[in-house]
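Below are the structure tokens for one structure; questions will follow.
For this view, one protein chain was removed and the others were kept in their places.
Labels run A and B following the written order; every chain starts at residue 1.
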Amino acid sequence: MSVAPAPTIESVPEFLVHALELEHESAERYRLLAETMAVHHNVEVADLFRRMADMSDAHASEVIARAEGLLLPEIAPWDFKWSCPGSPEVSCLDEEDVSYLMTPHQALLLALHNEIRGRDFYAHVASSSPSVKVRAIAGEMAEEEGEHVDLLKDWIAEQGPADEAPTDLDPPNMPE
Amino acid sequence: MDNPDLPNLTDPGGACVAITGSGGSGALTAGLILLAAVAKAGRYGLLTRSAGPQIRGGESAAMVRFGPRPLTCMGDRFDLLVGLDWNNLKRFVDELPLDARSLILTDTQGGPVPEVLIQTGASVRELPLKSIADRVSGGRLNMVALGALGALTGLPLGALEQGARDTIGTKGGAVLEGSLACIQAGYQSILSGEADAAAAPAPPIDVERWNISGNEAAGLGALRGGVRFVAAYPITPASEMLEWLAPRLELVGGSLLQAEDELASVNMIIGASFGGVPALTATSGPGLSLMMEGLGLAVASETPVVVANVQRGGPSTGIPTKSEQSDLDIALHGFHGDAPHLVLAALSIPDCVFTFQWGVRLAEHLQTTAIVLSDQSLGQSRAIVDPPPRFDDALQRRVELSPGADYRRYEVTADGVSPMTLPGTAAGMYTADGLEHGPEGTPSSKAQDHDAQLAKRLSKLQGFDYGPHWGEVRGTGSNCLLTWGSSAGAAFEAAERLSAGGTPTRAIALRLLAPLPRRDLMQALDGTTAILVVEQNQAGQLFHYLNGERALPPWARSLARPGPLPFRPGEIVQAYLEGM
Partner (left out) sequence: MAAVIEAVPSPTLRAKDYKSEVSPVWCPGCGHFAVLSAVTKALAYLKLPKEDVAVISGIGCSSRLPAYIEGYGFHGVHGRALAVASGLKAARPELTVLVAGGDGDGFSIGGNHFLHACRRNMDMTYIVMDNEVYGMTKGQASPTTQPDWERSKLTPHGTGIRRFQPPAIALAAGASFIARGFAGDPNGLTKLIVDAIRHPGFAFVHVLSPCPTFRPEHREWKHQVHLCRFGPTDNPAQAAQLMQEDDGMALGVLYAQRLPIWQPANHATASPADFDQEFRI
């Protein structure tokens, strides 16, 4: 998707709406992934995504705390100033990485990819916004995201070497 | 009158006349005026017709039976046949039985009467119909013939004139004036010298009578039942029902959507009904075949819908312009899976009003598919009848307006009917499904859910008390004629004739066919020693159905023959007596 460089974020309320949207979308996406993994009985990965969802919810609460007393603008989903078609932590590219047979290692790689993009979004705002305050908050949040990224990298390391995803020997079903 | 044996209006059996012609000669118009005149003379009447395959200008025959009693079938024979011309009469000869007591009226310049008619032994009378017509400005031969026919059967001239005004009055002054003049001239040509009869006006009638066709009656019944949405695809012989409904639905706040095919029609009425609006479609055999999957969806999702099936000759394209009762099998058994539903059949033209209204109310209350069977002989025939009685009932769709937190759309209730929420009601939202489902509507393949929902959909129908309208029973006696739908007319008349002739006969006509009112039927059959099941199809569809349901004793017999010819009372009487 070739898109022109995103316009800059100008105000703290605008930034916080973006951050909130980012975390909410992330939580909802992880929750949906957890649900579908549970439906397909990939219990370990389902749990993992649920934890990621909870983490995103926690981040969202932090953003809300920062926003107390502020009047937040309503922004239509397509008017957000991301630099990629979806919100940064909801990769538009995750189809190729998601499968009912995915291993926890693969799930963590997916989450890592998304957290990095989230961190990069905040970092980008921290360096490009014309507002000093925005740059400051964005910088803080970029650092926090950086910590989450490191945490994930640790988890991945704990997982050990990547396993091969198992193959499913059964043929597909015809439910209807 | 020339022929002293020709019956007139007061004869209890009434008179049976036919008018045939071709190429725009106006046989049908004459028939319509005759029917209206009969009504003005205070009599009952029945008009059926036949036509060739041409869109216009083809052969045409109008058959009218009239008399002092309500008429629900054609007689055994025709007293009078008026030939406006004799082109290709062969097409109708089977439908116009004449004998030595019949009279054929022909134009002096009309060419020879076909040999096949002469051979019946009927007398022939020639009249200068065309020359009389030519002497009148805007004169038409069919109107002269109509006048002559009226005089021969003792209709007051005033009644004919009023009938003409009612029927063609809107066609403009010159057409009407010319027609009236011709009617008078034709009348005079018979009664020249009997000026009193000519001058006698129609006696005022103090009873209310209706002039209505079966398709119109069905439409009226549907509207009375609450139908406010129709989606349909035109098909012979149902189209007139749709044409009658279209503007009137709009007036009562509904609509008719002309669909692209029958597959769309049935699904559209499901959609409207899902939205809370009673909905109906009308079709014939080929369309009903197409609709089967959709009707099953209505059953499975418990969405009320009504299909009016105006039967015609089958199978496949069959005989579109002729009547038959051969769609009973598909109406009963056309669904895949176990799909209990309602099947009803109108017994006469006025009964179309009741049966369609009842069908709509039952479908609404029981949340299921109702197939209401009519046929071409009812749908496209007109009759002079007593006003159909108003029928008010408490049957309503069970709608849940304030669903609680525990609301489940397909809850298994005591009577099997679960209240339905309608789009627009906050709370109680659900997704209707053709897939088998649990009580909350979620698709399920579990045995427990399938059993429970199948049982629900069956018990709600079988446990319902349909009351006395399941059928009509007339007469008493140990002999019995058993039938359904439009054959009721001929069967009732045959039973009367048998009883009068020393064979006490009761006649039973089924209006509710599914679920079969087995107990009521067996009660009505109690005391019979001979039963003849009469139906207008080749395979004996009702006979086999009743046997399958063990509703008939083993000695019951079947008189099953296909269309296109209607049952005549004499035919049934003869078949019954031969079998004794």
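The working rule: contacts are C-beta pairs under 8 Å (C-beta built on N, C-alpha and C of every residue); 3 or more make two chains touch, one makes a residue touch a chain.
Keep in mind that what you see is a predicted model, and the values were worked out from it rather than measured.
Asker: From the listed residues B:Asp99, B:Glu177 or B:Asp261, report the one that touches the chain absent from this view.
Answerer: That would be B:Asp261, which touches the missing chain.
Asker: What residue numbers in subunit A mark contact with the hidden partner chain?
Answerer: 1-2, 20, 24, 27-28, 32-33, 35-40, 57, 60, 64, 67-72, 74, 76-78, 80, 85-87, 90, 92-100, 102, 171-176
Asker: Where does subunit B touch the missing chain, residue by residue?
Answerer: 36, 39-40, 166, 205, 208-212, 216, 220, 223-224, 228-229, 231, 248, 250-255, 257, 259-261, 263-277, 279, 293-294, 297, 301, 384, 387, 421, 423-427, 429-435, 442-443
Rule of thumb we're sticking to: only the chains that are shown with their structure count from here on.
Asker: Centre to centre, by mean C-alpha position, how many angstrom separate subunit A and subunit B?
Answerer: Centres of subunit A and subunit B (C-alpha means) sit 69 Å apart.
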